[in-house]
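Quick one: the structure is below, and I'll ask about it shortly.
Every protein chain of the complex appears in place save one, which is left out.
Then we have chain A:
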Amino acid sequence: MATPLLVATPLLEARDISKRFGRLQALHNVSLTLPRGHTLALVGDNGAGKSTLIKILAGVHQPDSGEIWFEHRRVYLRSPTQARRLGIETVYQDLALVESMSIARNFFLGAEPARRVGPVSVLDTAKMHLTAESYLREIGITSLTTAEKEIRLLSGGERQAISIARAMYFGAKVMILDEPTSQLSIKEARKVLDYIRDVTARGLSTIFITHNLSHVYPVADVIVVLYRGRKVGEFLKGAADPSVIESLIVKGDAEPAARAGGN
């Protein structure tokens, strides 16, 4: 199972990652390979270990054992800042944006541009607004024309778009999206999937977690199934039989004949 499906230029690799929280073995020797410029979908039921795995890749948790390789080098991700510096940007489901702040202030939170005015270093608000607005146009959001709006006045799809635009601006090579479509209407979810396809077309690699299999097939190049902390399936686009994946998600097992179709 640990054999990577795509050997071509892996950008990010997790090798035999294990992680235990107290008595709970959250991950058990899980490996995955994200090829450059592709989209990997991580699927599994609640408690399958998806969130733990991406938090390890985002530098939030450290694995008990296993290795992470990024651009052919072994890396140690000790903090989210460190992961971001390497180019691994994570967009969390509910944690991406601060509702009470404006788009511009959110866009640059933690990495604000500043300029010197006498003895103090002040926020470059003009740059913040211009940059945020131009990136929103670039990603194709037509509903937002000013970066002054507070996040809580925006729809769920607009919020995801801002997070994605922000990751692009900060030079992400890998973008990890935690349930990007889970709280969206069908129309908005489709838009967000379009954004994911757009950024992948620009050479970014994305990993996204989802419950909704119908959101997996349109964009994912690789589908990895987790079940109770173990990887139980890995499929290339097109090779995946929805009923097999569903059975793997629910039972962690499928008919042996059907599973062979994945490889």
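Just so we're on the same page, a contact is a pair of C-beta atoms (placed from the backbone, for glycine too) under 8 Å apart; a residue touches a chain by one contact, two chains touch by 3 or more; residues count from 1.
As a convention for this text, contacts and distances are computed from a predicted model.
Going by its UniProt record, the hidden chain of the complex is named "ABC transporter permease" among "ATP synthase subunit c", "C-type cytochrome biogenesis protein CcsB", "Rrf2 family transcriptional regulator" or "ABC transporter permease".
Which of A:38, A:61 or A:105 touches the hidden chain is settled by the complete complex: it is A:105.
Checked against the hidden chain, the listed residues A:74, A:152, A:197 or A:251 yield one contact partner: A:152.
Note that of A:62, A:81, A:185 or A:243, the residue touching the chain absent from this view is A:81. Seen from chain A, the chain kept out of the figure touches residues 60, 79-81, 84, 90, 92, 94-101, 105-106, 108-112, 114, 120-123, 129-130, 133-134, 137, 140-142, 145-149, 152-153, 155.
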